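With one protein chain held back, the other chains of the complex are shown just where they sit.
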Amino acid sequence: MNTKVAESNQDEKRAQFQARIERGEKIEADDWMPDDYRNQLIKLIAMHAVSEIMGALPEKEWVPKAPTLRRKLAIMAKVQDEVGHGQLLLRVVEDLLAPLGKTREDLFEDLFTGRLKFHNVFHMKAPTWADAGVIGWLVDGAAIITQTMSLDSSYAPYARALYRICAEEKFHAQHGESIVLELAEGTPAQRQLLQDAVNRWWPALLMFFGPPDDGTISSNQQLNMQYKIRTQTNEELRQAFFDKYVPRIFHLGLTLPDKTIRYDEAEGKWHYQQPDWEEFKQIVRGNGPRSAQRLQLRKVSYEEAKWVRDALLAKQCVAG
Amino acid sequence: MIDYSRVQSAQLAMQNAAYLLALKELLFQLADDDFILAYRGSEWLGLAPHIEEDVAFSSIAQDTMGHAVILYEMLEELGAGKADDLAQLRNPEDFRNAILVERRNGAGEYLENPHYDWAYAIARNYSYGLFKQIRLESLHNSSYLPLAQVSRKMLTELNYHLFHWQVWIRHLAESTEEARRRLEAALEKVWDDIGDLFSLGPLAAHMVNFGLIAGEELLLQRWKEKGKEVFHSIGLEWPGDPRVPQQNGRAGEHTDDLVQALATLSEVYRLDPTAKW
Partner (left out) sequence: MSNQEQAQQTFSVFEVFSQKHPISGFVHQFSLLAPNHEVALSLARENFLRREPCNNIWVVKREDIHAIPPEERRYLERMDNKSYRETKGYGDLQARWRYHKEQYEKNTASK
């Protein structure tokens, strides 16, 4: 076969694939897919997966310290779910990586070397119990908004994982709300803990959705839309977050560190103060306040357990 | 006249001071064992050697803490104080857990450089699980009927935990040389502490006379029989008779590891124990 024929075959396959996407069909792991579709999915889902794994760590700091027996159990279950979400997403991305000869081990290597990034929020400090509440309420709230949007993803294995995840995220948000309400209804000292935590997390929450698009759409975003992997813009998601949470924050008698935030009825959108996007870049590059320490936790435990994985590999299917 | 071979409720138990004292002492042993081991389990969360195992291990820690909660609530019913206070406000010398469950998971802290020892986690959880199985079976015949009843439900969950740890211990024993060496070292370490697991503490005679639980010797004997059988089946050498640690946890003697554990787990609650959390 000469190269011209091969190329035109390739073009035809791509066109057929795009037609499937446009018909609203779902793609499975064993379907033919263009390389850029696969790469785009890998980039998105790998980041999502390690964000769940790394996202367990800030709240985990409060797992042994949770203030009552019930809260100890609830936060353990919640953080366990986060690790479980990491597991689901890792499996999805591992299946995408398999044809490229890559495995879970490679993903962890990429995480440790900084090639694979995780969400900005999980680089931040969580110095008080109220932070655990705010993470459950607002960080999980933000996550529900982005994940719900992706339920319609053209890649069926990702959508299936997200259905499981979203069902559990509802419990997470309630878990967070319950902690937050207890503090809000509590002593002045408890309310102060909560207010401080909201102030601390606000810029990170704005950053969570990514920079606004300035009217131009990045090639990344364009590809996601073309392939129906992700269909809403960062700003649309951030606005949806404001719609849901800003009123509730005010209902609790809390304030926001942004005095300018207001809803414009005529425009139907929120005006707010932009966070420092330069700082955002620094954080996701691994220069956040807790980036190094949390990566170190993951790395130490990973290295400490190498002998365990080797031992299990030696038992590969012996008992099978 | 109350029949002390079948005590149906907390109200009845509270009518006999000697019975009540022995019962509360036993419940503290049971609750504190589960609570502290579950705490050690919760420190492992996010750090286990395999993601899928991390999730499974956390369920076991949750179940175990769930058992502790039921037991603290029983104590609350018996007038010992609020369950949350019992778990978080008592002094270390008031804790009745065995030394084995309070030991650190390894060098380092869960927040910083956790050089945790998975072989120790397996050896400890398995040995304790086997003990707990025997203790729960004995409690099926306890004269305190609410405890007898709940021991049956707990056993169902515990058997699942034991199945899990047994898979692990066998896999480590039968895999690489390094794994086996680490497992054997961990078992040695566990064996140093096993002794006071079987101790019923200063009120042992009362507990047995009141028919609350079987005697120490009987529990130990059953544990050895079962343990030897399992070790033999997976080709592990039986590490000999369990040794008794310096401190007796059942008498309120503890290591600094417990002091650290209690400080951590009550840190937030102690900010204001009268507040709602």
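Letters A and B name the chains as they come in the text, with residue numbers starting at 1 for each one.
Following the convention adopted for this analysis, contacts are C-beta pairs under 8 Å (C-beta built on N, C-alpha and C of every residue); 3 or more make two chains touch, one makes a residue touch a chain.
Predicted model only: the values in this text are computed from it and were never measured.
K.L.:
Pick out which of A:T103, A:Q222, A:T255 or A:Q274 touches the chain that's been left out of the picture.
P.N.:
Considering all chains, including the one not shown, the answer is A:T103.
K.L.:
Which residue among A:E28, A:E185 or A:D276 touches the omitted chain?
P.N.:
Checking the options A:E28, A:E185 or A:D276, the one contacting the hidden chain is A:E28.
K.L.:
Since one chain has been left out of the picture, which residues of chain B touch it in the full complex?
P.N.:
50-53, 55-56, 58-59, 163-164, 167-168, 171
K.L.:
Name every residue on chain A in touch with the hidden partner chain.
P.N.:
28, 30-32, 77, 80-81, 84, 87-88, 91, 94-95, 103-105, 160-161, 164, 312-320
Here, only the chains that are shown with their structure count from here on.
K.L.:
Can you tell me which positions in chain B touch chain A when the two form their complex?
P.N.:
It is residues 39, 42-43, 45-52, 54-55, 58-59, 61-62, 65-66, 68-69, 72, 83-84, 87-88, 108, 110-118, 171-172, 174-176, 178-179, 182, 264-265, 267-269, 271-272, 275-277 of chain B that touch chain A.
K.L.:
Name, in rising order, each residue of chain A that touches chain B in their complex.
P.N.:
Touching chain B from chain A are residues 53, 56-57, 60-73, 76-77, 79-80, 83-84, 86-87, 90, 104, 129, 182, 185-187, 189-190, 293, 296-298, 300-301, 304-305, 307-312, 314-315, 318-319.
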